[in-house]
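First the structure, which I've put down as structure tokens, then a few questions once you've had a look.
Removed: one protein chain of the complex. Kept in place: all other protein chains.
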Amino acid sequence: MKLHIVNRSPASHRVHEQALAAMGPEDRLLLIEDGVQGGLPQLVRHFEAIAGRLYAQREDLEARGLLGRCDGSVQVVDVDGFVQLTEQAEHTLSWY
Amino acid sequence: MKLHIVNRSPASHRVHEQALAAMGPEDRLLLIEDGVQGGLPQLVRHFEAIAGRLYAQREDLEARGLLGRCDGSVQVVDVDGFVQLTEQAEHTLSWY
Amino acid sequence: MRYAILLMGAPYSDQASHSALRFARALLARGHRLEAVFFYHDGVYNAARLSAPPQDEPHLTDGWVALHETHGVALQVCIAAALRRGLMDEREAARHGKAGHSVEAPFELTGVGQLVDLSQRCDRLVTFGP
Amino acid sequence: MRYAILLMGAPYSDQASHSALRFARALLARGHRLEAVFFYHDGVYNAARLSAPPQDEPHLTDGWVALHETHGVALQVCIAAALRRGLMDEREAARHGKAGHSVEAPFELTGVGQLVDLSQRCDRLVTFGP
Amino acid sequence: MSDEHEPLAGDLLVILRHAPHGSSWLREGLDVALVAAAFGTDVSLLFMGEGVTALVEDQSAGALGQKSTAPTLEMLEMYDIETLWVEAEALSRFGLDPDELMLAPRVLEAGAIAEAVRKHPRVLTF
Partner (left out) sequence: MSDEHEPLAGDLLVILRHAPHGSSWLREGLDVALVAAAFGTDVSLLFMGEGVTALVEDQSAGALGQKSTAPTLEMLEMYDIETLWVEAEALSRFGLDPDELMLAPRVLEAGAIAEAVRKHPRVLTF
């Protein structure tokens, strides 16, 4: 299992498509920074293909006022959870 | 008439959509840097709405090996032509 | 016509600085006047006095200095954007109690007000973003 | 586990440096070891010794130095990326015939080979891009 | 286009296209708007693309305590920056309701954006 990290919004960039193309069936995807916009109900459909394997960083959602708006299908993790995801993954890939 | 300048590729970014949304019926659009990818026949359809008002910078096409591939609907100008476009326009807006 | 350029990309990281310098030379060649280049956002890194690009690549900082010397182009660096990015002249270094400096004349640290002023005074303001 | 971080965003221009520093602190808090932070592309600007952010904003350069002092984290700056961006230590300044320097210990100028080495030696390499 | 449907135009239109926290663009664009206003320029602001998220309520400090831009936005009125526009298309892309945004911006449909740009003698994009 690899962990993919995306820090750009699917509203403006196609970076998330590159991450999705590179993901294997067990891989997980973590949204950080402006990438957490992808957790909004209107944008989360871009990640339908990886339902159950989508994460978003809590601190970044909070700072942007988006924590309460994040779709229920997204698993919200704090920075400690981010480190745990990297522990569990054999490798991480960043898409920026 | 305003001159809009776009330096990002329509293959990866939605910046060109912002430029198009801001353009009036007389405005012109100049593609520079990675933006010149938008002159490729496969990508130039993004600029259909402004046919006849689309320009691309020759030196940037040349450096990328794209000069011979640029669609015939695009008006190719060198940097002197870029300056002329700014002379003719009452103002320029850059989208990056 | 009187032009000003707003440059917001870091040198060597993206093409913005190269495009801006090329455009500056072309407008001067057409007989226009370039009042100033205003360096903002990562564009302020163009003012780093210690930059040492490989010899077979264009030296952007020297390119700006040459424009100043030959055509009197003012090189105005936003002070707020510069200080947080490690760019300060001797005066700011003294004020911050630091030895040494990373920006020197003809680059001048100035406020965003200069940009507003340029946008009013000049016939054309052309922005080069990253 | 042994971690390394690859940081490629300029400080204050985008969040990459903040995210990387936050992640570094969190992994150390979980008992892991952080071998090094490798600064590449615009990440090298984190090493600018003269950076002076407003007092109510985090001082990123100091943040990296603190990690070095407290946890022995190596701060490795790609020399090729640094030199063209105006970042050099005393030794490189002397070699280029320039007075002054913009990078100092504990930041060390090093080659890309160090990044390759880190990617082999460490259990995890996490990249923070702009 | 008839005059009565055109938005009121100032001297300078500042277009903000970036989200808070992810980069310094929003802050640096706002700085230009505030300084221009302090110099007596009649400034209009247009939030476009990701920039519309700058108006979401309940923002707070960033990863390492970086300041939020929300307090700066609340100062706009003090600087007499009263023309605030937000792009309709971006709102719908993000699923944001204009009524839940800070500062009660006026929503601009696609055609109105070009009109706003046309009416300003100077435009800066951030």
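Per-chain residue numbering starts at 1, and chain names A, B, C, D and E are given in the order in which the chains are listed.
One rule holds in what follows: a contact is a pair of C-beta atoms (placed from the backbone, for glycine too) under 8 Å apart; a residue touches a chain by one contact, two chains touch by 3 or more.
Every value quoted in this text rests on a predicted model; they were computed, and no experiment measured them.
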Chains in view touching the one left out: A, B, C, D
Using the touch definition from the top, which of A:Gln37, A:Gln57 or A:Ser94 touches the missing chain? A:Ser94
For the full complex, which residue in C:Arg22, C:Arg84, C:His101 or C:Arg124 touches the chain that was left out? C:Arg22
In the whole complex, what residues of chain D lie against the chain that is missing from view? 6, 40-41, 80-81, 111-113, 115-117, 119-120, 125, 127, 129
Where does chain C touch the missing chain, residue by residue? 12-15, 18-19, 21-22, 56-58, 63
Which parts of chain B are in contact with the chain that was left out? 7, 9, 11-12, 33-34, 37, 40-43, 59-60, 62-66, 68-69
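Keep this in mind: only the chains that are shown with their structure count from here on.
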Kindly list the shared contact partners of chain D and chain E, in label order. A, C
Shared touching chains for chain A and chain B? E
Which chain lies the greatest distance away from chain B when centres are computed from Cα atoms alone? D
Compared with chain E, which chain's mean CA position is the farthest off? D
Compute the distance, rounded to whole Å, between the mean C-alpha positions of chain A and chain C. 38
Check: chain D positions touching at least 2 other chains come out as 12-15, 19, 22, 57
Multi-chain touching residues of chain B, meaning two or more other chains, are 14, 91, 93-96
Which chain pairs touch, all of them: A-B, A-D, A-E, B-C, B-E, C-D, C-E, D-E
